[in-house]
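Mind having a look at this structure? Questions to follow.
The other protein chains are all here in position, but one chain of the complex has been omitted.
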C-alpha cells in the first residue's frame, strides 16, 4: 500500500514506454531480410549513407565554430542578450518545412547573396542543416560554460592569466565534454532533418570518393521518404533500418 | 586590447546571428502583401491553422499525462533507468521521416492494434506528434523535479505527508513552471513536425466547429510543403508567414 | 520509553568509493544524544537513515516497536535540517501548520512561533527571512507535530556566530523537554546541548558517554583531538612523563587543566598566542611536542614558561586513529 504512488506513476509511465518502444520493436521484428540485404548492397543507399553522415558533420562543425563563442558570451551575460537568445532558439520552434522556405527567402534567388546558389546545392543543404542544428550546439555548450564555477575563472585571472589564457587553460578544458555533447547533438539533429532539406536541397551533387567524382544523391531522410512514396513501406523500412543501424554504430563509436 | 577576447568571440558569434537572423528578416521583408491577404482569407488556411494548433495540443496533453509520471521516476532513480532513458531520448535522434515509418510498422496495418487505423487518420497524426514531442515534455519536467532539493520532500514526509500528499503539496507546486515549459515545448515540437506526419497522416479528417462537421486538411508544415510544391516560393511563403504570426501570438499569450 | 537505532547502509556517490555507515545508539526519554564527528564522518547520513530517508539493514525501534519497516511519515519524528528546508511556496504559518492534516494534536503555530521569537513573521515567505529566522521556523515546524523523537542535523552550522549563540541558547531550552538526536561537528555545541555524546568517525560510532566521559576520558587520540584535548605521546615529552609519573603511552590532557605559572613541573617555550573570547590560547613547545594552555597572563612568543600538569592524566585506551 505504501508504494501505491510509485505503482501509479510506473503504470502511467509504461503507457508512454509502450508508445515509444513497441513501434521500434515491431519495426525491427517485421523487417524482411531479403529486402534489407538487397538495399544494403544498393549503391544509391551507399551514397545516401555517405552524404547523410558527411553533410551533418560539416553542419555540426559550422555550428560549433560559430556557436561556441556565442555560448561563451551567453554564459558571461551581455546587454540585449534576451533578444539574441530568442533568435538562436527560433529554429527550434519553426516548422521544419517553413525553415526551408525561410532559408530560400534569405539566401535563395533574390536573397542576400545573389552569387551563391543554395537551391538544390550542397551549400544550401549545409545551410539548412546548420539553421536547425546550431541551437543545439549553442545550448549544450552554454550549459557547460555555465556549470563552471565563476571562481575558477576568477582564480585564473587573479593569478595572472588573461581572458584568452583563462579560456584555453581553464574554461575550455572544463567545458570540453559539453562542447562534444553539443557537437554530437547538432550532428544528430542535422542527420534527422527532413523538412528544411527537402525544401532547399531535395537532391544535391557532391564529390563522392568511391566514384572518384561528382554524384547526385539525397539526404537520408529525404531518400527514405522518396523510397516510401515510390516503393512502399517494406522498401523504405529496409532503408530506414540500415540508416538507423549505421547511426547507432557511429553513436557507439563516439561514446 | 584587454577585451580582444570578447571582440573575437562577438565577431564569430555574429556570423551565426547573421545566418539565423538574416533569412528571417528577408523572409518578413520580401513578403508580398497581396498574396498574404489572399491566403489570410482562404478557408483552407483557416482549417490548417485550426488543425495545426489543436492536434499538437492533444499531443502535448498526452505527452504530459504519461510523461510526468515517467519524469518523476527518472528524478527519483530506479534500476534499469539508463535503458528506459535511452528509449525516451530515441525520437530525438531518429530522422523525422524514419519516425513516421517506425510508427507505421508499430501501429499501421499488420502492427500491434489491427483494429486501429493510423494511416491518414487523426489518431495516427497525434501518435506521430506524441512520438516526437514526448521526450521534450519528459526532459523538461524531469529537470524541474531534479532541481527541487530532496530535503524539501524529506521534510514533508517526516512531518506526516505520504508520497501522494508530498507530490500534491510540495513537489508538484515547486515543479509547475517546469511542467508548463515541458508542455509548451512538446506543443511547439508537434507544431513543427513535418516528416513523421507527412508519412503517417498526410491528410486527415477531423471535426471542424466552424463547418459543423468533418473536414479534410493537412498539418500546417505539410500544407506549407504542399503549397511550395504546387504554388512556388511566394505562395508557400505567405502561408508560412501567417502560420508563424499566429504561432508567435499564441506563444506571447502563454507567456 | 527508549529510542534505539542500529543501522547499516552503504551509499554510492557517482565516481566516489561507496561509503559505509554502520552504527548503533540508544536514547532514553527526554534525553538529548549528540552525535559529534568531523565533516564526512557520516553523521548526516546516519540521521537521515534513522529518519527513513534511505533504505538500510538493521533495526530502529521506538519503545520496543519496530519502526524501521515503516515509511518516514509513520515514524513520528521531527527533523531540523542544516539548510532549513522550509517550503518556499508556503508562508511561515503554513510551513509550521504543515503537519496539521496528519496529526490530531498539533501545537498552535502562532503560539509556537511567538515562543521561538519569530511571532512577527507568520505571513512572510521563507526566502525573505534571515538564516536564523528560517531555522527558528524550521524548529517550530518540527516541534508542532509533537514528535516522539526530534532529529536535528547541524541546525547551527550555516549561521554566523552571534546568531548561532542565540539560537543555541534557545535550542538548549527546547531540547531539555524532548527526546532528541542532534548531529554536529562543533564540540562547544555538543557540550552545551548533550546529555550524552556519541563520537562518530568514518561511518562508525567510536565512543559513547556523558560529555564528561568523552571530553575528559577519550578512548582514543582521535576522540581526544576532536574534543580539544592535548594529545601527547609521552615518549616525545620526557618532562611531562616525569611530572605525571606514568609509564608511557599516549595521554589526553585538557588545556584548561594545565596551569601556567612562575614555577611548575614542566619547562616550555611560548610558540603562539591566540586571543579567544574568554582568554588567550597559548601554544607551548615542550621537549619534542607542543601543548595548548589557556591563560590571561601577558606573554610574548619566545618566553620561557613553567607548566603544572595534573598527575591523574588520562591515558588513551588505544593508539589507533580510527578504531573503536
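Labels for the chains are A, B and C, by order of writing; each one numbers its residues from 1.
The rule is simple: a residue touches a chain if its C-beta (ideal position, glycine included) is under 8 Å from a C-beta of that chain, and two chains touch if they have at least 3 such contacts.
Being a predicted model, the structure only gives us computed values, none of them experimental.
Only one residue from A:174, A:215, A:234 or A:250 touches the chain missing from this view: A:174. Considering C:28, C:63, C:108 or C:160, the position touching the chain not shown turns out to be C:160 (whole complex).
In the complete assembly, the contact with the undisplayed chain comes from C:186, out of C:70, C:91, C:186 or C:246. Counting the whole complex, the residues of chain C in touch with the unshown chain are 38-40, 130-131, 159-163, 168-169, 172, 185-188, 191-192, 211, 225-226, 228, 255-256, 272, 274-279, 281, 283, 294.
Within the complete assembly, residues 149-152, 154-163, 165, 169-170, 173-174 of chain A touch the chain that is not shown.
Just so we're on the same page, only the chains that are shown with their structure count from here on.
This structure's chain pair with the greatest number of C-beta contacts is A-B. Rounded to whole angstrom, the centroid-to-centroid distance between chain B and chain C, based on C-alpha atoms, equals 53 Å.
In chain A, 2 are the positions where the chain touches two or more neighbouring chains simultaneously. With touch defined as above, residues shared between interfaces to two or more other chains in chain C number as follows: 71.
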